[in-house]
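For reference, the structure is listed below as structure tokens.
A single protein chain has been omitted; all remaining protein chains appear in their positions.
Moving on to subunit A:
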Amino acid sequence: MNALKKILLGEQGLVVIFAAAFVIVSLFVPNFLTERNMLGLLQSVVTIGIVACTMMFCLASRDFDLSVGSIVAFSGMIAVMVSNATGSIPLGLLAALLCGAVVGFVNGIVIARFRINALITTLATMQIVRGLALIASDGRAVGINDPAFYQLALSRFLTVPTPIWIMLMLFILFGFVLNRTVFGKNTLAIGGNPEASRLAGVNVVNTRIWIFALQGLICGIAGILLASRITSGQPNAATGLELSVISACVLGGVSLAGGRAAMSGVIVGVLIMGIAENVMNLLNIQAFYQYVVRGLILLIAVLLDNLRSSAAGRRG
């Protein structure tokens, strides 16, 4: 009993739970462990997974970003509209990335430089950006003119669709950035003790601005891939994405109080969210129940996290 508790509440507790759940689901849910379903599963978490990479930095530095869903929709729109208008896909993609980065940069400036609460700031930009997407498209989906745009989502490399490759590359990249670079360590330091970081000479304001700008840029990538997959720019795409992404991060052990984050945890968090949905689809459970299950998973995750930190506190 005690040994079990130790494993579950230890550093790798979540990975253990995830592995156990995966095995059980593979054994009991028909069609789960097939190549086709696995790729489908990964494809379904691409948007959440990509955005979770930078949300992890945001949460680790004690910040918060609610505007990610809107940025994803907006930058997807921009990619399609600019591509259609100029006839050049690269130009469209560039414009989308730029728009995402600019929104994130504005978030960062307002939050870090003008010291406005991140929750309120991004709640505001979330609505502003969603509004801009609706205005630009007049509230309708914008179709893609050049079929080459579809190839972004449809093309495959070694039988695996490109978006999955991009997600995996971003996982590796941001895992490295978090653990092995000055930027990553500064992010954790700012979340752990902002005053100490400032007094140690870390440029706290600029680091926070960069985190938000990076978050916007990455949302731009997610937006482009999403638009390509749904073959149009949808002003209402990715609603509620911010909550799924934050859930996945918290599931993965990222502390909302800042200072604690691990890429492996976030990946597991993203996969748990994906598997729960996938299994419910395979078992033909009505979509409405999925909200309840997602909520329950999140609650269990934070309770577990709480137990884990108090266990760590006793040890210390």
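Here, contacts are C-beta pairs under 8 Å (C-beta built on N, C-alpha and C of every residue); 3 or more make two chains touch, one makes a residue touch a chain; residues count from 1.
Basically, contacts and distances are computed from a predicted model.
Visitor: I notice the complex is incomplete. Of the names "Indolepyruvate oxidoreductase subunit IorA", "GntR family transcriptional regulator", "histidine kinase" or "L-arabinose ABC transporter ATP-binding protein AraG", which is the UniProt protein name for the chain that's not shown?
Guide: Matching the unshown chain against "Indolepyruvate oxidoreductase subunit IorA", "GntR family transcriptional regulator", "histidine kinase" or "L-arabinose ABC transporter ATP-binding protein AraG" yields "L-arabinose ABC transporter ATP-binding protein AraG".
Visitor: Among A:A196, A:I285 or A:I300, which residue is in contact with the omitted chain in the full complex?
Guide: Result: among the candidates, A:A196 touches the missing chain.
Visitor: For the chain not shown, which residue from A:L188, A:L251 or A:L298 touches it across the whole complex?
Guide: Candidates A:L188, A:L251 or A:L298; residue touching the omitted chain: A:L188.
Visitor: Among A:R113, A:R140 or A:R180, which one is in touch with the chain left out?
Guide: Of the candidates A:R113, A:R140 or A:R180, A:R180 is in touch with the missing chain.
Visitor: Footprint of the hidden chain on subunit A, which residues?
Guide: Interface residues of subunit A facing the absent chain: 180-183, 185-186, 188-189, 191-193, 195-203, 259-260, 312, 315-316.
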